[in-house]
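Note that one protein chain is taken out, while the other chains of the complex remain in position.
Read from first to last, the chains carry the letters A and B; within each, the first residue is number 1.
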Amino acid sequence: MTLKSVFAGFGGQGVLMMGYLLALTSMRQGKNVTYLPAYGAEVRGGTANCTVVVSDEEIASPVASNPDIAVVMNNPSLMKFSNLVRSGGTLLINSSLVESKIGRTDLNLVPVPVSDLAHELGEDRSANVVMMGAFVAVTGLLNLDAFKEALAETNLGKKPKVLELNRKALEVGAAAARQALGKE
Amino acid sequence: MTKRLMRGSHVLGEAAVRAGCRYYFGYPITPQNEVPEYMSGRLLEVGGTFVQAESEVASINMVMGAAMAGARVMTTSSSPGVSLKQEGISYLAGLELPAVIANMMRGGPGLGNIAPAQGDYFQATRGGGHGDYRCIVLAPASCQELCDLTLRAFDLADKYRNPVMILGDGMMGQMMEPVEFPEPIDPASLPAKDWTLTGAAGRPQRTILSLLLDPKVLEAHNYKLTRKYDAITRAEQDWETYLCDDARLVVVAFGTAARIAKGAIKRVREMGVKVGLFRPKTLWPFPYQPLAELARDTRHLLAFEMNSGQMVEDVRLAAAGQGEVYFYGRPGGVIPTPDEVAHQISHYYYGAGLDQAAAVAHRA
Partner (left out) sequence: MKKIFSKPQSLKPTVMHYCPGCGHSIIHRLVAEAIDQLGIRERTIGVPPAGCAVLAYNYFDVDMGEAPHGRALAVATGLKRVQPDKVVFTYQGDGDIAAIGTAETIHAANRGEKLTAIFVNNGTYGMTGGQMAPTTLVGMGSTTTPQGRNPDRDGTPLDLTQMLAVAKGSVYLERVAVNSPKNIKRAAAAIKKAFQVQLDGLGFALVEVLSMCPTNWKMEPVKSLEWIDQTMTQVFPLGVIKDLTGYDSKGETA
């Protein structure tokens, strides 16, 4: 099993934290993992992205020219990454902010309104964690509990109240994704 | 010991601290700014000293002073900054001072770009500065190996009283991977050095000099260095082989390029292509002999680098005319994909008819 994921969005949407949370959780579950953030001039001007490779085997390249899944939090990221996802791969989009039509028909398109769901939770900044819940449901890579546990090791889980909120956000995201996939 | 998910630049810093390094002098340059950032905080915690110097030139000279005082000391930079340090590295070698220098290479020449590249191979392995000298050059290919080789770098520097360079790249500086760190070494537990400048209290004056005006004296010093380099060459070569036993073609690559090559090799192996990997972990001393044996047995080596052809010269020296040496490289900070390298492997493999049993009959 090898899964190559790209996370992309505005700076401030917690895009790098999403990748970090995936990498950390995967490591704790005994997987091999690489996390590569875009850096320098590429991320000036407010966009951010990172690539995470999770595998049962030794990982060759931490770069994903054709990721299995792209998680896009805003429109510019959709433009940049929708064409790169491998055929048959997944595009997980923040449908609260992303309006563009997707030209490709060979992708598994999963729209989840994570910004709206975060707002309903009373914490706009938790949209990235809501999206991670959706990511878990869509990929089935690891179970939600593993992510809930790993949250405590990150800045998202430093205070008990915030940790509780973010664990809730994971559940909300997972439920919304299952709904979008027609699993519920 | 639990694994930590850490960025390469931080791994480098943490490994240095665990090696007993308490002094860091540096100047920011992308893509390794996180090293000075990490050290500025971490050295405070362990009672060490961090100085952000006014330039790479100043920082390597501060390293020189700290090394004269007997400390384990490190500076880090990326390609253009390492060019500026070359004067000091030549002096470190001439003065026989131990120091660790990391180069997280970026695209060049000139200002180039900040993407990962391997264009400083010549600079690192051929000396880089003026005069007859060598740096020990270590090339990690993962964050864990970056940790392990950083610890080894400090040991080698002290053992041989020689500068040691860790040759990584921008990707290794930025990438996070799980790392297990060893227990930290207490600098006070390290063996005392009997040549340091500590003040002539109850002993004669000590000097640390590279000015040797009498040609005969300088010649003798150079021969002494040469004997040291010979000893390092005999004792410190390190490399990894992967699937070489039945290989009919061997890819030779180091650092990031080697892991990309490994991915490519896995792919073509699924199609029955018998290819292996030779990965030098010490670029100087370069492991000529084990590679020569592979050249003798396979007759087909493919050097793959993220530059326009530098290590390939060492591969040719190793092969010494035994078979073909091919080259594939991408310069300028382009990160080649495993697919692209797999394509190159197939090209040379089938081009030489290595899928035919007759073509490899010489091995029998």
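Keep this in mind: contacts are C-beta pairs under 8 Å (C-beta built on N, C-alpha and C of every residue); 3 or more make two chains touch, one makes a residue touch a chain.
Values in this document were obtained by computation on a predicted structure and should not be read as measured data.
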Neighbouring displayed chains - absent chain, whole complex: B
Options B:G65, B:P80, B:G309 or B:G332, residue touching the unrepresented chain: B:G65
Touch criterion as defined above, residue of B:Y38, B:Y91, B:Y121 or B:Y229 at the omitted chain: B:Y91
Contacts of subunit B with the absent chain, listed as residue ranges: 23, 25, 49, 51, 53-55, 57-59, 61-71, 73, 87-88, 91, 95, 197-202, 205-211
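In the analysis below, only the chains that are shown with their structure count from here on.
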Residues of subunit A defined as touching subunit B within the complex: 20, 23-24, 27, 32-37, 39-41, 58-63, 65
Residue ranges of subunit B touching subunit A (in the complex, touch as defined): 3, 5, 30-31, 114, 170-171, 174-178, 259-264, 266, 335, 337-339
